[in-house]
Structures are given as structure tokens and as C-alpha cells.
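Here it is, the structure in full.
Excluded from the complex is one protein chain; the other protein chains are retained at their positions.
Here is chain A:
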Amino acid sequence: MSKTTKPWIKSEQKLGFQAARLSLLFGAVGTMCGVLQAGAAARLLAALLHVQRAGLSAWVSALVFILAVLARAWIQLRNERGNFELGAAARRRLRGKVLSALLALGPAGLRGRHSAELAATAVDRVEAMEGFHARWVPATGLAVMGPAIIGLVALIADWRSGVILIIAGLFVPFAMAVAGIGAGIAAKKQFVAMTRLQVRFLDRIRGISTIVLSGRAEEEAQALGKAAGELRERTMRVLRVAFLSSTALDLAAATALVLIVIRFTPVLHGAHELAPTALFLVLLVPEFFAPLRGFAAVYGDRMAVEAVAEELAALPEAPAAVPAADIRAVAAHGVTLAFDQVTFGWNESRPVLDKLSFKVGRGEMLLLTGASGTGKSTIVDLILGFLEPRDGRITINGAAVDDLVPAARTRMVGWIGQKPVIFAGTIEDNIRFANPAAGGDEVKTAIRNAHLEELIASLPQGIKTPLGEGGFGVSGGQAQRIAIARAFLKDAPLLLLDEPTSHLDPAVERDILESLKHLAAGRTVILATHSTQAMDFAKTIGAKRVDLDALRYASWRGVMA
């Protein structure tokens, strides 16, 4: 367990108990109703045995019994619903936090982490926190309060029985801690082993086609069976000890009952006034242990937290908002972009960019070339603000980009990458993604400019055709056209093109470059590519060129102007 995990669980616990105060209060009231009910039942039974006159008092007892039952039922209903809301609120809070942090960090901050896994964190790992807040926290609170209340009542009613109950009650956590040595560690081990088997199974199932096509299905099936068998043996060794703690609970409950019965049987003879008390205390025994059983039942929910806490606690904090001072916007009519001695590297010793300087004027195009790994995408990410230069300045119209209001900076930059992401939604949703407030005419113009009209006309549902998972699958070229439509709709004065055609076959590439030419007109453009066709295209426009390969070999001196 990493260092951040424990404090994280602690803080969740604190939040959980704070939120559960009302639920715990109701729980305590419910316990008291349980005591009342047991008292009423005891009086009724005593009346039944003719030791008390079955008269008015029996009727009163019956009424108290019914009222107590109804109150408890209502509290139970209220608490189950309320506890669900505790879990729901916690999940909303955690999910909001996780997603806000991830969204704020941006693509560079999440470098090297798979989006599917991050989504699993935001969905499944947060979902796994439900049991902790909705069940474990209330059950734990009640496991302390319930027996305490009932123990106190028992002490008052009959101090000997009270002592028996309280000792038996204290024995339970004591046994859990000592005999189970525990139960905690053992259950944790078992949980981890179980999780491993599940991970292994999931992994083998995910890769099942690889296994089948390698002709190893039978061997893997046997290996899986063997792994499960080994897990069973190992786990059972642990469980034999772990279950001793549950047995301690059973033992305590049975012993308390037997001792209380033994304590009363001899003295009851002829002492009728003791009868209701005796019955009352016997009826209290199950009530006393019920919260402890409830607590034992939610142990798995507590364990589940251990499994997900590491991942949730390890999420980076969202970066602090930009200080309000010195923020400025620049006029967005035509943009001049300049790099001034910019240095960047993932680690100190191996800079990707070393004192790079260049300038692109209004309406000009800059062609960035070089093998992969020489920093083309890094330059694009620096302009987008996903990365911060280690040294040097990036300016737009002479103003350092860090001084810009982030929203203004975002407004100014358009971008098209290798493979645009198509979101679950219609074609229209996907294009409007660039600007949800755009009018119908603007969207139409963007579609025309991106040459998407033909595709849309060929689809029966037209612009309302759903895309994404389970929807119409667009080809690489069509996806790129959607990206171009987005860029038209956003209409930003600075356009970054990061390998826009590297996934396309030559015929489609030519088409897309034609559309890009139209998009580039009147904008300041940076085109990063290693496609010869794209380079030729840039030359026809009259682009300047920065060759990062050449720079790398040319003693790392910033050139260009």
C-alpha cells in the first residue's frame, strides 16, 4: 500500500461518518425501539404465563409492541433509502473530483496512461466505493452504538446479565483482533488472492483469440483450473483462521444466552416479579448481537476500498488555477506566433527541444519535419498549453502565452491531429462539438467546406446518423473531414496540423490536403508531418520549414527567424 492510500481512506472515513450522522441517530433510535419492543414482548409473555394479570397492562404492552415494530420498520426503510443516498452522494463527489482532475490535467498530464483504464477509474472504481459509504460506515457506527445502548439497558435491568452481555460483546472485537490475528490480515489476503484470480481470468478472456489462434486453448483451460485450485488451497488455509473471528461472534452470542438462562432459571422459582426481566433479557440477546453481525457482513465492503483506494488516491491533484494578476487577452485578428529560445524535455538530461526559436507571421505556414521523437508533437503541445516550456518564451502577437487568459488562448487555436476522436453522438453533434452555440447556417457552411455533403446525403438518417460505438463506422478519411468541419466551425486564427494525413492512403490524402488548403487560407498554420505529399503541399503554399532532424545534428543551436 502506498503512502497516499492510508490518509486517503482516513479522510474518506471521516467524510463518511460526518455524512452518516443522521442515519446513525436514527439507527440509535431504532435500537431503543428494539429495546421497547423486547420489553413489551417480555411483559406479554409474562402475562401469558399468568404471573401478571392479563388486563390493561397486557393491552398496553401489545400496543407498545406494535408501535415499536412500526417505528422500527419505518426507521429501517428510511435508513436503507438514506444510506443509498449517502453512497450516491459519495460517488457523485468522487466522480466529479476524479473527472475534474483528469480534465484539468489535460492530455500531456496523463501521458502514458490508457484512457480506457482512466475511464474504468472514473466509473468502476468510484462505483466500488458505494459499499463503503452506503453500508460499511453506517454498520460500523451502529456496531458500536447498538451494543452500547443495549448493554446499558441490560445493566440497569439486571446488572449480572448486563455484565454477561457486555463481556460477551467486548469479547467479539477482542477475539477478532487476537484469535483472528487476524481476521483482518487474513481476509485482506483472501481478497487480494481473489482479485488476482479475477484479474488473471479477465486477462485470459481478453486475449482469448490469441490463445485460440495459437492452438493453446486446452492448455490454458487446464492452467486456469490449476491456478484456481492453488488459490483455493492457499485461501482455505487462511480462511480456517479467519473464520475463527466469526465463530467468536457465534460463541459469544450462544454463551451469553446460555449464561443468562442459567442465571435466571434457579432464582425464578417462586420469584414471579423477576419473570418479565428474565424474558426481557433473553429477548435482548439477539438484539445485542445483531449490529455486530451486521458489521461482520459488510467487511467485504471495507476490503473493496483497499483494492480501489490506491488507484483513486494516486490520481494527481488538478493543477491550481492561473493567478488572476497580469492576465491579458490579445486581439485575435491575425496571429503571429514565435518561439524564443524554448527548451523542453521530459527529463533534465535529455531535452527534446533545446533553445528552439522561430517565428510564423500572420497568414503564414510553418512546416515542421523530422523523424518521430524529434519533438514535432511536443511543439504542438507547447502551443496548445498542454506542456510548459522548461525555459524560454512562447509569444502570440508579442504577448507571452502564459499571460493569456486560458479561455482566450483556447479560442485562438484550432487543431487537427492524426486520428480525430469521434464521440458517441450524431454527425451533427460531432461537428457542433467545436461550437455548440453555432447556428444552422454555420454548421452547413462547415459541412460544405469540409466536403462532407456527399457522405451525409448518402446516409438515410443524414446529419442525424449516430456515430461512435455501435453507430455508423466512419473511415479514416471521413473522420478527418469531420475534424476539418470542426476546425471551420471553430474558426480560430491559429491552426495546428499534427500529422493530419499519416493514417490515410494516398488517394484520400490528396483529397484531405485539398480541403486543408482551403481551411488554411488566411490563418497562421503550423503543419507537422513526415508525409512527402503533405510536404509538397506545404511547399506549394510557400511554407517556411523547420527540420528538427537537421537541428538535432546541427549542435542544437536555435536557428530560423
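The criterion applied here is as follows: a residue touches a chain if its C-beta (ideal position, glycine included) is under 8 Å from a C-beta of that chain, and two chains touch if they have at least 3 such contacts; residues count from 1.
We take it that contacts and distances are computed from a predicted model.
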{"item": "Chain not present in the shown complex, as UniProt names it (candidates \"ABC transporter cysteine exporter CydCD\", \"ATP-binding cassette domain-containing protein\", \"Protease3\" or \"Phosphate transport system permease protein PstA\")", "value": "\"ABC transporter cysteine exporter CydCD\""}
{"item": "Options A:Ala62, A:Leu152, A:Ile167 or A:Ala338, residue touching the unrepresented chain", "value": "A:Ala62"}
{"item": "Residue among A:Leu25, A:Leu170 or A:Leu202 that touches the chain left out of view", "value": "A:Leu202"}
{"item": "Touch criterion as defined above, residue of A:Gln13, A:Ser57, A:Thr255 or A:Ser357 at the omitted chain", "value": "A:Thr255"}
{"item": "Selected from A:Ser11, A:Gln76 or A:Gln461 as touching the chain missing from the view", "value": "A:Gln76"}
